[in-house]
Structure formats: C-alpha cells, structure tokens
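With one protein chain held back, the other chains of the complex are shown just where they sit.
We call the chains A, B and C, going by the order they appear; numbering starts again at 1 in every chain.
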C-alpha cells in the first residue's frame, strides 16, 4: 500500500501500521564533510542485520563543498535497483534542503538539524529535528573533525527511529575503522547520545522500521571496482599502466591496495607485478601494448576521455594482434560530460575502437561476481585471442556498494594462449607468426627473450604477410583481414554466453546488460503483476553469438534496455539480426542516474498495453 | 571483342584490325625515378587529343627504389574506373618485370628497355625492345637526370606506336614545366628520338591506337586533393592546422600553393589566412576547435591514424558545439595499414567519432566537382550547425588524375550561421547560448571580442544548461542531448541529398558513395547488357535522409557497394531502415586497389542469376 | 592594454579607468576547497585586471581540465572562457588567438595538465609564442582526481594516499626557458603582492608569459614537509627580486631609476622594476644565467621566486604568419572568397 493511504490511516488510528524493511533513505549532505563514514555505517549495520540493502552515492565532480546524496535502499524482497522516490530524507545540506523536501512524497519522513531553515516547510511530511550542535558539543575531537562526527547524529537518530540493532552499528564502525578503538568509541558515543535523545524527546510518527532477517548470510558488501581489481590480481596481472580518471581510479587503487599483500614474492619480498602511473592515456595504452607483446598480462583502466585517447593504440593492438586488457568504467559522455554520473555510452565506440575495419572483444559484467570473474577471464581471452579485450563496467557497478555472494576461486588454470617456446621451435623448425595453422584465425607467437635463433619476428601496424614481413600485396592484405574475421568469429564462440531466463509463453523479451540488470529484474516482477510475462536475456559479451538470434526468434518483440541516449546495444543487436530488425525496440535513457524498475516497466506496458 | 580473338585474327590476316581509344596502359617503374613526368605527359597528351582518360598511381610507402605502377585508362566511352587487366605494359622495372609480364592477357603488348632480362619471356605477347641507353646517351643533362629523361623513351615509343599527336605531347610537356623552354626541349628531344627510332626500326604488330575526339573540350585534369584545397579556399577558409600524413598531405600542399596568389590582401599583401603545421593531430584538432570557437573558418586534413588521434577533440567539438571542418583522405586501415593504398574504411568510425553518444555530419564527395563544392559547403554547414563537419574523400579521389568539367563559382553567399553581434545583443538584451530558440536544435553564439558586456559565455565539454553554466542536473543533461538530436535531424535535411537514377521497372538498386562511383556507372552498363537493369543511389552525406528509405522501398533488393571490409555503409543504411534490413546486401571489398566494374557486376549477377 | 586605476569616487565605489567597479571583474562563486591556493590566484587575477583597467571583452580565459583549470570560471565573468580538454589547452588557445589577433589569453593550467599529459603541447606552444599569460597552478598533485603525484612532485616525497614519488620532478620554468619562452617567472600563491606584480608585467608582455605559481592543495598536499605547501612556502620562499610594475604613463618613476634596481622596458612602454634581494648575480635577461640559477636552486632544494627570465625579442605567431591586421574571424566575404574571375583564370590555366 502507498504511503499516501498510510498517512490517512494513521490519522484515523493514530497508530501507524509499520512498514518493515521496505523503504529508501536519502541522505543529503555536502561532499567532503565525511558523511561517507556515517552512510556506510548505516548500510553495513543493516546488512549485518541480514537485511538486503544497496547504497548509491550521487556525488558532484569536485572535491568538497557541493551537494551529494547517498541513497540506501532497504528491501526485504532483495531488490537493489535505484528507486526514484525515497521515504526517509536526511536533510543535512542547507543548499538543497528545500529541493530535497519538495521531492518527497506526502507522508514521507524528514530528519534535519533543528537549526535547518526550510523556506516553505510542507505540512504533509513528518519532521524530526535534531539538536546536532548540542549533541556533538562535548565530543573530544579537533575542531575540523566536528563536522565529521556531526553526521553520527543522524545515524543515532535512525538507529532509534528504525530500530537498528546498536551492536551492529558498533560492528559496522569497527569494520570501517579496521578495529581502531579510539575513532570507534568517539563515533559510537555520538550515535548513542543521539539515539537516547531521540528516545527521550521524539514521538515516532512514521511507519518505517527494520527487522533482522537472514538474507545476507555469507554475503559481502563490495563495489565493482574493488571486485574487478581483485579479479585482475587473481587473473595474474603482471603489469598495470594507467592514468587517473573518475570513475576508474578506484579500480587501480584497489589493485594497489591488495597487490603488496597478495603478490609479493614470499622469499625475496619483491614484486611480481609493476604498476606504472603513465603521463596520459596514450602512454598507458602504449605501455600495455608493449608489455602484452613481450608477454606480460597487462591491463589499464580508464573512462570515456581515456578511451578516446586509446583509439589509435587499440587499433594497433587489434591489427598487430597483441593481448591486453582495457577496463572502461563508463561515465556520462559525450566529451568530458559528467565524470561522476553513470552511463553505458561507450558500447558502440569501444566495439569499433580504431579507424579502418576494427572490431573488438568486449566483456560486459553485470554483477560483483562478474566484475571479479571477468577480471580473471579477460586475461585468458586476451592471450588466447591475441588481441585487446575490453571490460565495460560503469560508475554504478564500479563505485557503489553491492551485496554479493563471495567470489569463487578461479578453477581454470591460467591460459597463456599460443606461445611457442624454444623447444617448440626446435621441434617445428621455425614458425610463421600470422599463419592460421589451426583454422581458428589465431596464429602462434614467440616472446622476446626466447633464446631460439628462429624465435624473432617483426611486429608492425602496417600490411604484412604470414611471416610478419612488410607487404603491400593486395592478396596478403585480404588474406590477413579474412583471418582476423575468422578470429573474431572464434571469439564469438568462446566469450561468456548471455544469461537467459525464458518464460514459456512469454511474447515479450527483454535484452539488457551491465548495471541495468537489477532494474530489469525488478521491472519484470512489476510487469508480471500487470500481466505482462517477459523473458530476459542478459548479454555478457561482444561479439554477439547465435543465442541472441535464437532468443529474439522466440519472442514477438524484444526490448533492448540500456543506459545511453542512442540505444547503442540496440543498434548492435539489430546489425547482428537483420531478419528480426522490426522485432527490436530500444528503451534507452540517460540522465546520469541508474535506471529505475518503474521506468522500464512503464515504458514496456505503455507499448504493450495498446 | 577480346584481345584473344584479335590475336588469332591478326595471325590469319597478318594485318591486325585496330582497337581505337579503348585500352589500358600500365607503366611499371621504380619510384623516385621521375617517371611521373613521363606518365602525366602521356595522359595529358591523350587528354588534349580529346580522348577520355584516367590515371591511377599505385605506389609504395617509401621515398625511392620500390616498384610503382601508373595505369592509364583510355576509354572512348568515357569510363574512368580501374580495370584489372591492361593491354599495354611498359616494363621499365626489372624488379617486377616478370610478374608484370605474367599478369598480361595473351596478345598484350610489352614495351621494355632492350637490355631488360625476363626470366621466362612469354610467346603470346608482343614485345617492343627499346635502346634506352643509346637514345639518351647524348642528352645534355647532369647524370642524375639521365634516369629521369630515360622515361621519355617510352613516351616517344608510345607516341609512334599509338599514333599520339606530337604537338599534344609538346603541349603536355610545356604544361608540366610551366612553359620553361629548356626542360621542355630536353625532354621532347628524347621523345622525338625515340619516336623516330621506333618508326625506323620496329614493325607495329599490335592493334592498339588512338584517334582524336572532342570528348574533353573545356574539361580539366585534376586530383581531388587539389580540388578540395581550392574548394576550401573559395569556401573562405581562414585557418588551417594540420600534421603531415599520406594521403592527405597534398590537400594542404594545394592550399599552400594557391593561398598566396588568391588570398593575400591586395593593399597590404598580408595573409587573410593562417596555415599552422601542428606538432601532431591532437594539436591540429585542438587548434581548429579553438579557431572555430573564436570565429575562424577552420579546417584540417588527415587520414586514419590522425582521425583516431582526433577522437577526443571531435567529441568536444560536437558537445561544445564548435564549427570546424575535418577532411579524412581515407587510406587502408586498421592501424597504420597501407598509407599509399585506398579504402573507404573510416565511415563508421568517423560517423561515431568520440566516446559517449556522438554522431557527426559527414560529407561524401564522389567527383572532382564535389571535392571542390563540398570544400566550400563544409564551412557553411559547420557554421550553420555549429559542429565539426567531416569530409570523407580517399586516396583514389584525392591523389589520382581525373577529368572533370570546370568548377562552378559558389553562388550562395558565405553562411556564418547564428552569430550574434553587439547590436543584436543590445536588441535582445542578452542571450542563452544553448537555448533552442528556432526549434531546429541550433542555439545562438557570440564570438570572443564582441564588445557587448553581455556577450561572454563559458564553453565546456562538461554538462551545462541553456546559459552554458556548469550543471549536473539530470533534466539539463537530457534536454541538452535531446536538442543535439534535434540538431542532428536538422542536419539530415540540409546536407547534400543523394543523387538518384531510378530506372523504371528496375528491381535491383545499387547504393554507393565516393570513389566507387565510376566503377558502379560502368558496372551498371555491363549489367544492362546481361539483362539486369539497376537503379542507382549515390549517397553524398551522413546522416541519411528519407530519400534513402524511399529508394530502398522501390526495389526488391539493394546492393550497398563499398571499398572496405566490414560493409560499413551497409551497416549504417541497415540501422537507418530496419524495415528493409533484409533487402540490403553488402558488396564490400578491400585489397588496397580501387574497385573494378567487373567485380561489381559479377558479384551482382552471381546473386541475381540464381 | 595596461593603464592603472585612479581612484574616482562615484558614491563610495572605486572605479578604474573604464569606469568599472572591481566587482565587474569577478567570476562565479568558486567550488574549490576553501583555502585552495587556486582561489587566491583567481583573486589576484581579478585585482590586476581591474587595476590595469583591462577590457574583458578582449580577453579569453582558457584552461584544460583539473581543479586549477576550473579557475577561469571564477574570474572575469565578462570574458569568453573555454574549459577545454585535459592537457590540450595550448592547442585550443593557439587556434583562438590566431582566429582573432586582437585577443589576449589568460590561460590557467595545472601541473598535471601541463607537466604530465600536456607537456608536449606546452613546449610546442612556447615555440610558437602566442600573446598569452600561461598560469600554472602548481600543487604537485592531481587534485581533481584525489591526490596522485604529478610530474612536478619532488623526488622522494611521501603522501598518505599516493605513497612515495620515485621520479625526478619536471621543472616547468626550466622547460619554458629552453623552449625559448620570453617571460618565465615562479611565484607562490601565498605571496599575493609578487603574484600581482608578475601578473601585471605578464599581461603587458608581448608573447607567451609563463607564471609557474606554487599553489597549495590544502586537501591532498599541504603538509609542512611538502615543498608545495603553505607552511613550507611561507617558511622557505626566497624572492630573487622585489618586483614592481610601472605602467606607461608614469614616465617620472621610470626616470628616477635607483642604484641596485634593474628596469626592463616592455614593447609598448611599461616597465618592470626588479630590485635584487639575493646575493647571487642573476641576470634575468640572460637565458643561461636563468638556467644556472634554477639548476643550482634545484640542487640546493631552494624555493626561489621571481622573474627568472625576460626577453621580448621574439615575434608572436600572428606576425610570423604575416596576418592581416583585422581579426581573421570577422573578415568579410570579399576578403575571404576570391573573385569569379580568379576561379575562371585558374580553370583556364588547367585546360
């Protein structure tokens, strides 16, 4: 039932019927004010209570002083998608308090510092004013930390109002401060104070509360960039070359954080890896191409503008057939766009990255597990296919907090692909670098340093024959491109297959990928309630395979749902299945925020119910 | 009739029936040996005789010492497309003489220096050995010029054998040497000597000869880069920033050659233009974006690798809405590819150039006249649409010699687009840079230096509102992208329309663009002879318009013919007309050489005649 | 372009020669961290522009990407601005200034924007010599991406987030000097007066003037040990000279040249007066002496500020290219489209 109805109800009964584990908290603060600690404390405490949660940070592209919002979705049903309305507003930013207030639905809750001045205070919202200054006055911290701990006041208030287990808040704080007693104590003291004050001074008028569940047992909370970084480490990365850019930076940060403990040589303590901060993305791309050529498992992570700068090197990697892994944590483009907002706008660009006839292998993780798993597999695919492999994640997956089952240890041994040793060469009596020996489009390569006198070959981005010698001959050029096309078809068969959930009798199919997944899952439930049964195919890689054709063939209409303006995947799917061009519909939206389930279901019902 | 039949005939009659103005001469030499002079002399002499000709230079990517071929097509019917077989070989390169010889059809002719050693001399070819050394011995030139004039020997031989008018050869030489008496005399002397020697010592055994026509009256011979350079100058270019790259360099060379005489201020003698050789393509792109922003008619010319490096700036130009003109003289890609070989491989890449949701305006000249005309119009479109406009030419159009009618003087006055003067601002009392006042998606801009106190605005590649102020608001972002989409649709209606030749009752349509045009024209005649009537739509710009949909709708099947591997335009047409996806077939080929009519007609008949 | 404010009282507002109040030279409110060195530089730009009565309409504000590169939004609202791409401001500025030779650019960049991704464009811009003030707000880190080391960070420096910097620092002043830049100065955001006087001189310099200003990042690089911090700068700054800018019209002052002061006269009249403050015999008109003092101070880990090198003998690009006097941007059709006859003649010549 809607909050509206509740309102009226509670007016009658005077005693609101409670809404348990199913609401959204929107914390509005100023960035750089340390609210992250407070917000992660709340979300982790709820998580530790066994309640499904998801946290999304909507932050500005500057370092401090601008508005930022952290939304916590609490969902007993386990939905993790963004929802556009929130029931509980923590209005701790005077710049935006009125706009934030105006955005609330009637009957919603608003926590705020008691001295917060609203221009027009709505009458249909429940207010809880908090004496922030008073509660933090005696705290034993240096002045500049005062603001930080002030955020603990709303944590304490929520603990009381929502009935969050205090012990879990302690646990959350100790997780955050890695067990350091002092900060834990200082912060918890405020939480307790605030909770007590609320208990003694406020009457709860709203219906929202939480109750312990066991829906998060053995799960962890993590962001996709950390997951991807760990995947890269367990995938055996040996060289990282990068240039800082939001929102990809934290992926390399994670790698830097975990490498020392996981990848130092036990005897010598030396590094089995190199992380190089390049002077720009051209250099980062060039460095991993050089490293991949010489045999390293090399990677970089970047975002839109960096991808544009890597265009020429991506073409070289494709044509000279050099393995490398390139993560694109997608943000809003075109151009510099909005660095701290999410999109899936680089799909077309990356698939065709490079001038001339270029087509790349692209992985599309849709969960924390896949960020980890594809972090591992990207290297195997790159070395097997001897080509740059792109991993397209985005800001929502990469920088927000997601629940996930623990990651599985990679069972498949590392695949270094077709590399000839000196012994091989002795057996074979030589080799032709670009000869399609196995008819899969993939030649055999040697690594520099191979001591065999016949090991050397010359790599170039210009025309070459099977022996890798320079050639301008038309037949050589054509044969080479035809082999590369064969290789692309080989890739088609070995990249991760789509995940398909076909509902018998469903006439409507949904095709999506990446961070849109949770919204689609929720939207399908909404649609089902409205009598629209749907099948679902979540794409996990490019190039597209036969399954895509089959799936579309089984449905009257397929909606390609994505977070960009041009319906980029819709275009690629249409090109892949011209025979079904008219069955495909594009649901593309891009305003910087993750898609909501409601948006998707409304779009589809709008089209299906006429 | 084929040369084969002729052979046999001539054996019988002993007196070959002559073949007039319908054959191909293939001159095989070493680059850097000065054969260009000889070859252009021949082709211009024929041209001056009123005979339709076309010359194509197949040259290596180095400076001297490697094989190069110059093919001259002589066609009474006016065909200018490349033909894969040649009737007359001038074998002046010992490195390739045997391969060149082997490639000849039986009955063909081979001119060669008498001392040229063929490994296996074919018996079914007519040979004319020439005493090159003897004929050039007494020439009064410095030793290093000896090789150069040696090429005049085959000119002379052809004059005699083909019956070329000597006076026209003189005219051609004087055209080449801009009337300089000495070099004309020196070269002509050799031509005459050789002609006489042939007359006195050789018996003509082949059927090939030329006869004067009047098919070239008032026409000129020119290459597309010169045409494009002149177009840019008459289009009012004021700033050129570039970085050398084959095959685009000669476009800027032409601009540099003609600017001083055409665009110096008559009074002061000062330049009304600036040509800046940048340090690379990133800088070249940045420079024209800065210049276009400040009000210059700015352009650059580049090729594949340069386009890749211009990706980020192209996205900025699109999103910040800055006019600029970018010529891409396409060569073989991916990667460095083959710098001296032709392709149409950058179509997809350029249309989508930039990360995020980017789509550009692209012009596709298909003739010398259009290289000139689009050189002019590109600036008007760029300033009208306030966006980078790309002109996609290629090596075949750009660097080879084509007959063309003289260029028409641009009648439309220069269009500077929506620029507000100080007076306008006083009237309007201000402006909003990105407001869609006219509902065509195009806002009004001011130029730096405008003295009005309200003239200034702030340009950025980040999110912005109508006033050009920084904004991260979802609604602002969406509104902006929607306006850009409207602008793209405006472009759709004002870019050059396709040239359509619909044949009543034709079930087969051909869609092509650019340098492929002459091959399609000839192929259609071949197909007609075989009973396959075709309609033809030559695309001249992106985005595609409604005419494309209509044309396809009128035919059972449409072949998209292009010079790349992936059928890039085929993909764009399919995306434009999903309803006709299954009517479209791709005929894409890419081996570095211009398409032949035979190839196209065989592909189509193969599909149509079963 | 350089004239100085004479107090005219209109109400209680102080107006400059253009009759403009200081506020007219302001920009939008800054969104940088409070205390950021960049903001203090912005306020000096505002002060100088007002004092010199600069015509904002003939100034363009150019920048790359970074916290520093956001600065142009925070001064001179009345000037056109372009926040371009990371490391590519030099190319865009080159195009803009060639399109309209009446413009002068105030360009702001960061140490990452100029020293890392933009080093090549920086050096090539200096080779071309365009009329602009190139301000590098140098904090030794990438502020906007949260504090990684930039190429100007000191070798061996340690930061909590970024760890230890193992690479030698790039000295952007030395780079400018060997790239034949004619005006090279180093300053410190905490030294308002010096920044102001150098800005005035730079604005009057015909050609590219580089100001490498140490501008502390209070959020990521402001510890006492950091040579890019306020505490360090305040404690260690060694001014080479006491600099004062003397606008054209005050001929008098220029005459009464005192003993140890060196007066450098700029092309259109104004004078930069340098009163030596240190022992060493640095001659700012001598390229080689500038290289020497930089090399030495680097070895001695000294933080010297002041005008390192000045030499106005190079022509700017517009002159090198022999441009017409009017801006290319606004040339009428008659000037940019050759005549019908010209095309005709051309075509005939190709027959």
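Note that in this section contacts are C-beta pairs under 8 Å (C-beta built on N, C-alpha and C of every residue); 3 or more make two chains touch, one makes a residue touch a chain.
Because the structure is predicted, anything quoted here is derived from the model rather than measured.
Student: Which listed residue (A:17, A:95 or A:272) would be found touching the missing chain in the intact complex?
Tutor: Hidden-chain contact among the options goes to A:272.
Student: From the listed residues A:292, A:345 or A:474, report the one that touches the chain absent from this view.
Tutor: With A:292, A:345 or A:474 as choices, the missing chain is touched by A:292.
Student: Hey, which of A:236, A:345, A:474 or A:509 is the one touching the hidden chain?
Tutor: Final answer for the missing-chain contact: A:236.
Student: Please identify which residue in A:174, A:459 or A:605 touches the non-displayed chain.
Tutor: From the options A:174, A:459 or A:605, the contact with the absent chain belongs to A:459.
Student: Considering the whole complex, which of B:34, B:236 or B:305 touches the chain not shown?
Tutor: Checking the options B:34, B:236 or B:305, the one contacting the hidden chain is B:305.
Student: Hey, which subunit A residues sit against the chain that's not shown?
Tutor: These residues of subunit A touch the chain that is not shown: 218-222, 230, 233-239, 241, 258, 262-263, 265, 268, 270-276, 278-280, 282-298, 312-313, 316, 320, 406-407, 409-410, 413-414, 446-453, 455-462, 469-470.
Student: Please give every residue of subunit C in contact with the chain that is not shown.
Tutor: These residues touch the chain not displayed: 116-121, 123-124, 127-128, 151, 166-168, 170-171, 174-175, 178-180, 287-288, 291-292, 295-296, 320.
Student: By the contact definition given up top, give the residues of subunit B that touch the hidden chain.
Tutor: Those residues of subunit B that touch the unshown chain are 32, 60-66, 243-246, 249, 277, 279-280, 305, 335-336.
Just so we're on the same page, only the chains that are shown with their structure count from here on.
Student: When the C-alpha atoms of subunit A and subunit C are each averaged to a single point, how far apart are the two points in Å?
Tutor: About 41 Å separates the centre of subunit A from that of subunit C.
Student: Using the average of all C-alpha atoms in each chain as its centre, how far is it in Å between subunit A and subunit B?
Tutor: Roughly 45 Å, centre to centre.
Student: Where in subunit C do residues touch two or more other chains at once?
Tutor: 85
Student: Using the touch definition from the top, which residues of subunit A touch two or more other chains?
Tutor: If we look for residues of subunit A contacting two or more partner chains, we find 60-61, 305, 335-336.
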